[in-house]
Each structure stands twice: as structure tokens, then as C-alpha cells.
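A single protein chain has been omitted; all remaining protein chains appear in their positions.
In this document, chain identifiers A, B and C correspond to the written order of the chains, with residue numbering beginning at 1 in each.
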Amino acid sequence: VQAENWFTLNHRLAPRLPSAHKGANGHCVIIGGANGYTGAAILVSKAAARCGAGLTSTWLEGGALALVSTFPEVMAKNIPEHEVMSQVNELSVHHVLVIGPGLGKKNWGQSWMSAVTKHDGFDSMMKVIDADGLNWLAQNHLTNEKWVLTPHPGEASRLLNKKVNAINADRYAAAREIAKKYGGVCVLKGAGTVIADQSGKTIVCPVGNPGMGTGGMGDVLSGIVGGLLAQGISLFEAATLAVVIHGEAADRAAGENANYRGLIASDLFAYLPQLVNPPISEKC
Amino acid sequence: VQAENWFTLNHRLAPRLPSAHKGANGHCVIIGGANGYTGAAILVSKAAARCGAGLTSTWLEGGALALVSTFPEVMAKNIPEHEVMSQVNELSVHHVLVIGPGLGKKNWGQSWMSAVTKHDGFDSMMKVIDADGLNWLAQNHLTNEKWVLTPHPGEASRLLNKKVNAINADRYAAAREIAKKYGGVCVLKGAGTVIADQSGKTIVCPVGNPGMGTGGMGDVLSGIVGGLLAQGISLFEAATLAVVIHGEAADRAAGENANYRGLIASDLFAYLPQLVNPPISEKC
Amino acid sequence: VQAENWFTLNHRLAPRLPSAHKGANGHCVIIGGANGYTGAAILVSKAAARCGAGLTSTWLEGGALALVSTFPEVMAKNIPEHEVMSQVNELSVHHVLVIGPGLGKKNWGQSWMSAVTKHDGFDSMMKVIDADGLNWLAQNHLTNEKWVLTPHPGEASRLLNKKVNAINADRYAAAREIAKKYGGVCVLKGAGTVIADQSGKTIVCPVGNPGMGTGGMGDVLSGIVGGLLAQGISLFEAATLAVVIHGEAADRAAGENANYRGLIASDLFAYLPQLVNPPISEKC
Partner (left out) sequence: VQAENWFTLNHRLAPRLPSAHKGANGHCVIIGGANGYTGAAILVSKAAARCGAGLTSTWLEGGALALVSTFPEVMAKNIPEHEVMSQVNELSVHHVLVIGPGLGKKNWGQSWMSAVTKHDGFDSMMKVIDADGLNWLAQNHLTNEKWVLTPHPGEASRLLNKKVNAINADRYAAAREIAKKYGGVCVLKGAGTVIADQSGKTIVCPVGNPGMGTGGMGDVLSGIVGGLLAQGISLFEAATLAVVIHGEAADRAAGENANYRGLIASDLFAYLPQLVNPPISEKC
């Protein structure tokens, strides 16, 4: 299993196309942020935009104005539960979907999972399933070729119906098994994040730092994956790049004095633009 | 067709009059920000104020508090659809109007376009029509001498009832044709933004960078035009200056490492004050 | 008439008392921010706290959460019109009151002016009357010994029932006349702000810059006066210090390149703490 970090992979970031308009840079649709968990949707949205998604739309239960107040670039809508079925029709195969962060375990979130997975375009669109979206998946056993699943060990244990200890005992095997069982690409988070697909292709990214053990870091990762997918990067590549960008951003945010304690997820945003672009020598 | 950028045009920025109070620096009224698109109105408002408008008023469907929370200098009001007809009477010929960003295609936005265009003072006031305001215009074929229209190629195609390819095949011609058909000044956005009026006067501004292909950048441009118009700059001049200020701000925001991917519209605000003032040697 | 600026007056800023707790540093109560004008109340609140008020309470019509989201140090409450009469009883003679910014001309604001001026403690408390509070005063002809009135020439014209030209023709006389007619201290804003009291004592502060001709600058000034009064500084002294601090903050915010156009009121906050403290050599 090959180990990678931002310095080994950054040459694979292509320069942005000079003539690409906002439509050509992709449209990332984020579904999450049930009441009580609005912040998760805010973090995903900012991360997706800060990684270069051309357009970002976020559908929340009730916190749309809290999001646009802090990030006006996002198109944010409150969708009450009874409007889920009509709103889902605005999803298209050309969108990239991130679903799960702050989705919650109640009716609102469950309705969304049910609605999007039955949507005509769902199979063909690129997507990221995280957090409560994964918990729903563990109970509904769907498979798909075009998603990135981003479980932490607890979510992985539910996806594989195994104990957490068993997951951590062989993290490579667990990531591969999730990809085999559910399809697509699995990003198994933790100290030494593992990316694997169904073919058994596996990469480990021993990146990041102890400051990342704090709420919201995973939401930022989902947003980075979504933002990269929106720009046409392939599933496995987007997942791998996102993990190393995320870890390197956290290292830079902790600073040279390594202030790990007190690091928060939002601290990463300032470092994303410098990490999602190729070195200046390779730029157009 | 002459090419211009901020460095060729900045000498035309007059120093601010020492004794001008807030009333004398103009009042920019922004109408936009339907529910789901509040962020667009936020971006326009900030841009107008950051370019020196004396007063900024913004009328939204529901996000007034989200706007003032992040930008308390703006007078922001929620205007439900049934109040559009009475609110429009607060518009005066002395205002500069920016209408369109986040206006939406539903009743609320359509009512506004209908109300403002029938308003007594509408013909005489300086104004900017953007985004969904342009889409409304494409269907209603009004002409006016005192507006700046700011279409991207898609909006231009609707204004001229031509395919997008035809627009991009001769962007100079397209900009001139829009100005001729609708009156005023046309700013045709894209890589190499074109400014043209009915007389055929045409300027191209090959400014900006690939990072600008992201949602909200156009809203900032509308706000810059509006802010300059409010201070008494003429239509063509305000449109041209706005385009070069907008592009130069984006270049500065991307930084010396040219971090184009991950640039967001709000990044431009910090650079506006240094770009809307004349060089220090010419200041009073 | 003596001319003053921050450099001639800053030696009069006393060091903060080492043992003063939040109660001892004064409690500034701000009433303003009718719907549509919430931002004014936000600007006053931040200015008062940034100048050292121990406690800041703000009573608005509906934007309390917009305020605390951006400035959590403030105790902010929404007071609907029918609660004005009960809420006014929470005012005490120990508070310093700032009333007027964003108060509006409708029932909510009129009720407040009526309620506070009839309050038992009103005569004895230190206070600042600004903006729509002044317009109310022009119609109600109250006099008081313990207020600072902060009109711009338009408000001054209504207070004296004269044309604006007449005000500007002799600004010293106008400021003195307002102080004589209404009592307390008058701060007549404009290029060369004049401070005068009933005795005819008059100071002019030729401070500030053309960038201050933009909405919200006056709200910040009201907040500075209120914050200084809260700390026990006398009426005339607080008014004068506030004017020079306000102007110097605007000069620093414009920067060495004198970027006057595009300056906004919030830009001043970062400079207030360095201007409301004595030079380091005089500090305890």
C-alpha cells in the first residue's frame, strides 16, 4: 500500500482552464443541515467553494440565512420535509451531490436519503455520502459505482456490521471491504486515512495532526471531495487529493508552533486555495 | 477596438470631494435577493458600498437581517410581494438602481421588474440591470437610455434570441447589438469583457483570471457599477471602470502565487478601496 | 474658537482603573434599530463597546440576533412596540442612553422617544440623542442639561427651523444656538465638526476625511460618545474626545494611500482601542 501526502500528489492538480465560466467549473449540491446541525452544512459549503466549485447550492432544513450571512456565494434554500419530493427534481445528473453532514436521523434527513436515491439521475451523478447518509446506507444496503463514502471507524463498523475494534485491526481490509460491498470509493478516516476501491486499489495518507480530532473536520473533508468532483476530477483521484489537502491544511493552520489543541475546522479554509492549485511554475 | 485595464484607466478616477456628505455621494438602491438567492444581494450591496456609494439600500424578499449582520452599513428591508407596489414609490430619480442579482424567476422578482419599469422616475434614473433582470428584459423588450446591461453569454443569447455560440463568435458585434436593441451600455462578460454603446463605441478589457469562473463574481461587478454611478460617473465610464477594477481586484486576491482555484467573490472586497481611488500623487 | 484634534487632546484620556469591574465601567443602553434600520444599532453598539463601556445593552425592533451574531458581547433584545412601556422601566439613572440611530419615523421609534423622555430617570441620566431622535426633538422642543445632541446640518436645520444654508453659513453660531435652545452639548457634524454648549464655549475639530461621507459614520460617533460617557467622562469632554477619536480612526482606516472612497463605518472599529487609551508612557 502506497503512502501519499500533499507534497507527493500536488503535481496532479491541473491548472484551472482560463476560459472556464462558473457553469463549466461544476455545480456542487449539498444536502444536509437538519435543525440542530446547521453548522455541518455551512462547513461543507465553504469547503466546496474554497476548492473551486463553480456553483454551490445548499439545501437545509432551516438555516439558509445563517449560511448566506457568513458565505454569500452559496445559493442556500430551506426545504421543509413536505417539499423534499418536489425539490429533489431540481437535482440533475450534471450536479455533484454531497449528502449526509448534519442530515440527522429524523424524518427530514431520512426523507432526503430516500428521495435522492430513488431519483432518476442518482446512479449517474458523482456524489459523496458522509455521516448520517452513511448510517442510512448501512441500513439500506444500496450499491453504486459513482460515490465516495467517507466513514470514520464508527460509521465503518455500521457499514460492515462489525465492531469498531475489528475495523481498526485492519484498516486497509476494512476500506476495501466497504468499497466492495457498497461500490465506488471508500475513504476510511482516522490516524492514517485509507482510500480504497472495489478493485482493491489502496492508498494510505498518514497526514494531518491531533488537532483534527474535533467536530466539523469531517464536514470540511466532504466539501473538499465534492468541490474537486465538481471540477471533473475522477472519484478515486478526488478522494485522495482531498485527504492530503485536508491534512496539509490542518498542519498549516496549526502553525509552526504546532498548536493542535484549539484548532477548529474553519481554520482550514484560509489554506485551501493555496493547496488546490498547482505550484506556480506549472500554472498557465 | 481599444483594450484597457486598470493601469490604463485609473488616472480617470477623480479624487473624492472633500466636503461631500453621505447624501452627496449618491444613494444606491439594490433590488434582489429572492428567497434562496439572498447571497447575491449581499454581494452587490457590499460591492456598492466598498466603491464609495454614500448610501446603500437593499430590498430583499426575506434576508434583510442576514445582510445587516454581515454589513451593518446597508439599510436592508424585507419586502413581501404584496408590498412591492407601495415600496416602489420610495424609488426616486435621484437614486441609482441595481436590479436583478438573485431576483429569481418567480412572482416576487417578476413583480419588481414590472413595478420598477412602470415607475415614473425609471426612465430618468441611472441603473444597472443584471441576471434575472436581463432575463425579464429579454421577454419584455423595453428600451432605455440610462442603463448598463451586464449579460454573460447565456443572458446575451436570450437578449438577442441567438445561440450562445453565435454570441461568442463575434463578441464585439453582440455587445453592440444588445446596446442598439435595448439602449444604454452593454457589458458583455466573459474572457475579455466587452463594453459597447449604441453608437458602436466599443472597448475590450482583457482583465481578470480563471478564478473568476465562480458564482457571485457577476454580482460584485453589478455592485461596482452601481457604486460608481451613484457618485455621478457617467454610464459608459462607470461600466468600463467597473470592469477593470473588478478584474484587477480578482488578480490581487489570487495573489502572487496565482491561486485561481478557490477564489471566491467576497475575496475582492478587500481590494476595492485601493482600486477606486486615484494614485496618491493625484489626491487632494 | 480653538481647534483640536486627537493629538492635541489624547493626553486627557485617563488610564483605565486597574480594579474596575464591568459594572464600574458603566452601562450603555442603546435604543434604535427599527426594522429596515437594524444596521445603525449594530454600529452604535460596537462603537460603544470598542470604546470601553463596561456593559452594552441594545433594544431593537427585531434584529437582536443579527447583532449578537456579529457582536456577542452585547445584550440585545427585541422589543415590540407594545412592550416599550414596560421595557422603559428597566432604564435607570445610572445608565447612559444612546437613542436615535435607526430609530425610524414610524410608531415604534416615536413610542420610544415618548416613553424615555417621560421616564423618571431621564432628566438625570447622561445621554446622546442622534438621528431620528433629533427629528423627534425638533417637533417636541424638550430641553435637558444632560444630553449630547449630534445633528448633521440637515437635522440642525430642523432643530432650529432654519434652512440648511443658514446653518452652514455660521456653523459656530448654529451649534451654540442649538445648545442654548435645547440644553446640554451640541455636536454639529460636517467638514469641521463644531462642539458647543449653552455658555457659548465652542471648539472646532477639523478632523476626518472625505471618506466619511457614507452611511453609518454618524452611528459610530454616537456610540463613541456613549461609550465615553458610560465611563464617567463629562458631557463636553466626551463629545469633544469622541469627535477627534472618530476622525483620527477614519484617517488611520483610510491608510497611508488615503483610500477615502470605499471607506465604510465598520473600518473604524479596529482603530478605536488604540485611540481611546492614553499613550503607553502615561498608562498604569
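One rule holds in what follows: contacts are C-beta pairs under 8 Å (C-beta built on N, C-alpha and C of every residue); 3 or more make two chains touch, one makes a residue touch a chain.
Quick caveat: nothing in here was measured; it's all calculated off a predicted structure.
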item: Of C:20, C:138 or C:164, the residue in touch with the unshown chain; value: C:20
item: Touch with the omitted chain, as defined above, among C:52, C:100, C:153 or C:211; value: C:52
item: Interface with the undisplayed chain - residues on chain A; value: 35-40, 42-43, 62-63, 65-67, 69-70, 152-154, 190-191, 209-211, 213-217, 256-266
item: In chain C, positions touching the absent partner; value: 13, 15-25, 49-56, 64-66, 68-77, 231, 272-274, 276-277, 280, 283-284
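Here is the rule we use: only the chains that are shown with their structure count from here on.
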item: Copies chain B and chain C - rotation angle from C-alpha fit, nearest 5 degrees; value: 90
item: For chain B paired with chain C, centre-to-centre distance based on mean C-alpha positions, whole Å; value: 34
item: Centre distance in Å when chain A and chain C are each reduced to the mean of their C-alpha atoms; value: 48
item: In chain A, residues with contacts to at least two other chains; value: 69
